[in-house]
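The complex is shown incomplete by one protein chain, all other protein chains being positioned as in the whole.
And now, chain A:
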Amino acid sequence: MNNKFINGDDAVAEGVRLARPHVISAYPITPQTITVERLSEFVEDKSLDSIYMHVESEHSALACAIGVSSVGARAFTATSSQGLLYMAENLPYASGARLPIVMMNANRALATPWNIYGDQMDSMFLLNSGWIQVYVEDAQEALDMMIQAYRIAEDKNVMTPMMVNLDGFVLTHTYELVDIPSQELVDSFLPPITMPNNSMSIENPKSLCISAGNDFNMEFKIKQENDMKNSISTIEQIDKEFEKVFGRGYNGMLEEYMTKDADAILITTGSITGTTRIVVDNMRKIGKKVGLIKLRYLRPFPDEYIRKAVENIKSVGIIDKNISFGYEGTIFTNVNSALVHLEKTPNMHNFIGGLGGRDITKQNLEDAFNSLLLSANGEKQDRIMYMNVRCQND
């Protein structure tokens, strides 16, 4: 074991170094900055044999990565918030061309009001971009997912770019003991990139980013959708293989914690999972039957797994660190859609919190669980509840 006391941004940089991308093109933005600073230092001190492209914007950062991937090389980029939205135009270019680019996104609020702290409004914006989206719980998972992400994205049955999301500040700037695997071990797990049939070469010239009008466009999109949906089995298999090689895995699409006999559960993504685990443990000690589902992937969406996990649970709460204005939390909408196939759906509640970096405390989570337990007992609770609000909501 080679343990280092580092923050989430450092962990991402270590993971990327081990994955050996050919080119890194990125523009610094809080709270992703440390990652790209470290990577440029690694390139400078030659501990990483990559080209670091200093681009003038996030739009260019992803455009460069698309160019790199188009000739069959391994590309990495990283961004956050406004930066992610600035590169938004290029996201479907990459996914439509089926280029296995890996991106780190440090989840951060969107302006305005201006705010640099963590919520998940930014990546929710790009849920429809055709990128695989995974959310990590801690720095170790962040490092490990950089290595897994290239295996998943570059798998010949997947060939889809992947966004690894980690909560701004709570993960990016918080120090943890992280195991850095050896290069030999990573090399044995992650072979050099091979592109199946969609990259440019002199011997086999290709036309890239072709047009497909109303006559053929739809078939391309259906193929993309089929492959994205089918990627679930590949993601699970790669996670299992990772566990065999590195001694730790993440239960594939989602992780169930104390759900088997639970009356009420919370569905979480990212760093809030860790706090919720502790609250579940504490409440279990006083006999309250609560549990949690750590939802790791939002695209592809593991609807079948969610159905199975909640079918015998009386009330389910979804924590959303985002609002789809005019409706509700985005994850809530997605989970509800998965449950319409159940004969009897649980009581569903949406807890919206953490916006602009607002704390979600252990007490807030305990309150949420108590509300869900009341709901399970037949007492009416609001469908949408805001967590940790400073004043009355009229």
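Everything below uses one rule, namely that a contact is a pair of C-beta atoms (placed from the backbone, for glycine too) under 8 Å apart; a residue touches a chain by one contact, two chains touch by 3 or more; residues count from 1.
Keep this in mind: contacts and distances are computed from a predicted model.
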TODO: Between "Pyruvate synthase subunit PorD", "Iron ABC transporter permease", "DnaJ domain-containing protein" or "Protein-export membrane protein SecF", choose the name on the UniProt record of the chain that's been left out.
DONE: "Pyruvate synthase subunit PorD"
Task: Candidates A:Lys223, A:Lys240, A:Lys362 or A:Arg383 - the one touching the absent chain - done: A:Lys223
Task: Touch criterion as defined above, residue of A:Val36, A:Met159 or A:Val279 at the omitted chain - done: A:Met159
Open item on the list: Looking at the full complex, which residue from A:Met1, A:Cys209, A:Ile286 or A:Val340 touches the chain that isn't shown here?
Closed with: A:Cys209
- [ ] Tell me which residue among A:Ile6, A:Leu48 or A:Leu99 touches the hidden chain in the full complex.
- [x] A:Leu99
TODO: Go through chain A and note every residue touching the omitted chain.
DONE: 96-99, 159, 196-199, 205-210, 212, 219-220, 222-224, 226
